[in-house]
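Quick one: the structure is below, questions incoming.
All protein chains of the complex are present and in place, except for one that has been dropped.
For chain A:
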Amino acid sequence: MASSPPSGSPSSKEKKYDRQLRLWGANGQNRLERAHIALFGATATGCEVLKNLILPSIGRFTVIDDKLVEQADLGVNFFLDQDSLGKPRAERAAALLGELNPDVAGGFRIDNLESILSNTPGLLDPRTTEFTHLLLMSPIPTPLLLQLPAEIPIFFVHSLGFITSLRIYAPTHTIIEIHPDSLVDLRLFNPWPELSEFALEKTSTLDVPESEGGMGDHEHGHIPYVLLLLKYLEDWKQSHQGHLPGSYSEKTLFKSMIMDRMRTGVPGGIEENYVEAVNAVMGDLRTAELSSGTKEVLNDPECQSITSQTDEFWIIARAVKDFAGSNNALLPLSGAMPDMKAESRGYVALQNLYRAKAYSDAAAVERIVRDYMNRVQHPKRNQIDRDAIQLFCRHSNFLRRLNYRSIADEFSNSNEQHKGVVLGALGDWDVESSLIHHYIALRAYQEFYTGHGRAPGDTSHESCEEDYQEIRRIICEYLKGIGYPESLPERCEKVAKEIVRAGGGELHVTASLAGGIVAQEVIKIITRQYVPINNTVIFDGIGSRTQTFEL
């Protein structure tokens, strides 16, 4: 993105994208603008997804579709108009979607997935493809889904009547910025020497009354609560054989110890900084622990043996792991500190202490990264990105790694994890409100389409009852295959009927809703920020609910 003029006022691009830059920043925006998205199927749902990606400015899009625009399309798809009738859907949708944002390059291809896979496979070959992400609109026969390359993220979407579902497959997805509510880590139980010394110095006359040469009331009421806690923790340790207040009852005692030291003869009768200190006891006083997400990343096999092929994320992760290994299992400090009652100068001095520690921790991690890269002659060893390392360190306790099950594994009848998830959901205490039945019915729809080349309940076919019986048979077979011991759940039957009734048709509101859900997930995958689902989300427009499953 263009840099801001020196006056600080925003560039025209920053103005246009202001409301989203506040969510994912220049970093996320740059990733978005490098994406080239292929849409297979210019359905109402597909066009709605693309709309929500073109508006925030992906780099490019290509609409792939081999149908001609029919009257039926105009009833549900906002990105086809009267003039489009009889013309190629791909061409018209690309044109009307392209109008949404002149910053995005759009194109189309009158083609379909099956013919691309057999006639022009280079278009989807990871070594030659231009596409970074694939949007696949149902219906698509299962064997075609199984031929897609494992290197490119795919988003497979069903949108039938009031029901919609999204299945994501992506290569291992790692996230640094999940945007937690707070990055604050005060290290009150593990202060580093400079912080302890600073606290000691600033609180030496804290408990001495002003009349006896101690601290004045004004200063006393403006000592940042972090320093109060550090000081009283030292006092506590002295009277508790060096132990910290760890249990709930100890913390309660510790709170009253702080309250006892508060000066009450001041205007208002209480000191805000003491109140803040007491309020922080339960939440902020804890031993630093690794989050489960960070543990998964640091224990990932990718971290274990660094080679010249290893991605920078994993090299930094390994460096952070080594850093923690020689730092009493403490991660690099985030450096974030909340606002608190204090004088400007005292607050800024404390903040600088946290920031300086975060900076020196990140510098230590950078040295380890450099060391690894030099050792394995990594091609990027001369372009180490300091900002990226600092960002990683700041978020090091919020890392995520998502491993997606392949679609082949989901559709093979022998994947134990898949079976476990479905059986678990069917045996859940609140199975009556579960959307697992929707998954099972949609899966049967998928198999029906693969076998018959048409949707169940399609208008061109008269016998809906026959179609329903076929769907029912497929469901029973699947349930038997995964070892479900009971008869067909009533709710499965109900949803199956709903799906046959939809006849493969889209409702505009459902398409629009799916367009929103899918686009949010695509954005999370592209920007590598926030946490996308793993791996399926279903929305039921009748109950107005969603549920996610790792299928």
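In the analysis below, contacts are C-beta pairs under 8 Å (C-beta built on N, C-alpha and C of every residue); 3 or more make two chains touch, one makes a residue touch a chain; residues count from 1.
The rule is short, and it goes like this: contacts and distances are computed from a predicted model.
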Among "NEDD8-activating enzyme E1 catalytic subunit", "Large ribosomal subunit protein uL14m", "Eukaryotic translation initiation factor 3 subunit G" or "N(6)-L-threonylcarbamoyladenine synthase", the UniProt name of the subunit that does not appear here: "NEDD8-activating enzyme E1 catalytic subunit"
Residue touching the undisplayed chain, where the options are A:Phe78, A:Phe189, A:Tyr359 or A:Tyr478: A:Phe78
Among A:Leu195, A:Leu228, A:Val281 or A:Val500, the residue in touch with the chain that has been omitted: A:Val500
Touch with the omitted chain, as defined above, among A:Thr128, A:Ser344, A:Ser414 or A:Ser487: A:Ser344
Selected residue (touches chain absent from view) among A:Leu68, A:Leu206, A:Met257 or A:Cys464: A:Cys464
Hidden partner interface residues of chain A, rising order: 4, 7-10, 12, 14-23, 48, 51-52, 55-57, 72, 74-76, 78, 81-82, 99-102, 161-162, 178-179, 222, 339-340, 342-345, 347-348, 457-459, 464, 500-505, 507-510, 512-513, 515-517, 519-521, 523-524, 530-534, 537, 541-546, 548
